[in-house]
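Let's turn to subunit A:
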Amino acid sequence: MSLLKKVFLVDLFQGLWVTFRNQHPKHLVTEQYPAERPMVAERYRGAPRLNINPENGETLCIACNLCALACPETLIVVTSERNEQTKRKELTTFTYDTSRCMFCGLCEDACPVDALELTQDFELASYTREGQIWDRQMLEEGPRPTPYKC
Partner candidate 1 sequence: MAATPWDSELARELKERFGDRIIETSTYLGQNFIVTKPDAAIPVLEYLKLEADFDYLVDVTAVDWPKRPERFDLVYIVYSFARNERVRIKTYLPEGFKPESSVGVHLTANWLEREVYDMFGIQFAGHPDLRRILMPDEWQGHPLRKDYSILRQDQTWVRENLEIESGQ
Partner candidate 2 sequence: MTPDATFLDSTELVLNMGPQHPSTHGVLRVILKLDGEKVLGTDCVLGYLHRGVEKIAENRTWAQFNPYVDRMDYVAAISNGLGYCLAVEKLLNLEVPGRAQAVRVILTELNRIGSHLLWLGTHALDIGAITPVFYCFREREATLNIFEKYCGARLTTHAFRVGGLQYETYEGFEKEVNEFCDMFLPKVDEYEELLTGNRIWIGRLKDVGILTGEECKEYGVTGPVLRAAGVKWDLRKAQPYSGYEKYEFDIPTCQNGDTYDRYMVRMQEMRQSVRIIRQAVASIPEGPIMGKAPKVIKPPVGEAYVSIEAPKGELGYYVVSDGSTQPYRVRVRPPSFINLQALDRMIAGGLVADVVAIIGTLDIVLGEVDR
């Protein structure tokens, strides 16, 4: 570095000029969560949901157990009962332990009828460990986080 540059602190002012350029309000990037909802992508892998058929309100799940087999953490438990009239398996309970889930999406990929889906909800916190284990009802209705009020 030449002496003149050193004396006049050129490197310092050069850096300050960069910071100054970035002061302009159009460079603001901070998201004001939770006051402002962040936009998550369409493919976001968040809270699980067990889809129901909108026409008759029945679950889409055929209790094939493939999701439970695909899961690396084996955190899904599916139980079913054979319906004597239709000779088909029917879902009785479905538990999903979100506290151990790593949202890898393997269960969703394995489901043959798109019944299990990872959705855009991302607020999964709960006050207890037990609250992290979701049953069938919770999975069908989705999480209900308390909205933030300023």
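Candidates were picked such that all candidates are chains of the complex that A comes from, given by their letters.
Going forward, contacts are C-beta pairs under 8 Å (C-beta built on N, C-alpha and C of every residue); 3 or more make two chains touch, one makes a residue touch a chain; residues count from 1.
Here the structure is a predicted model, which is why all the values come from computation and not from measurement.
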Candidate number, among 1 or 2, whose chain touches subunit A in this complex: 2
Complex interface listing, subunit A residues touching candidate 2: 1, 6, 10-12, 14-15, 17-19, 22, 29, 40-45, 70-72, 102-106, 109, 118
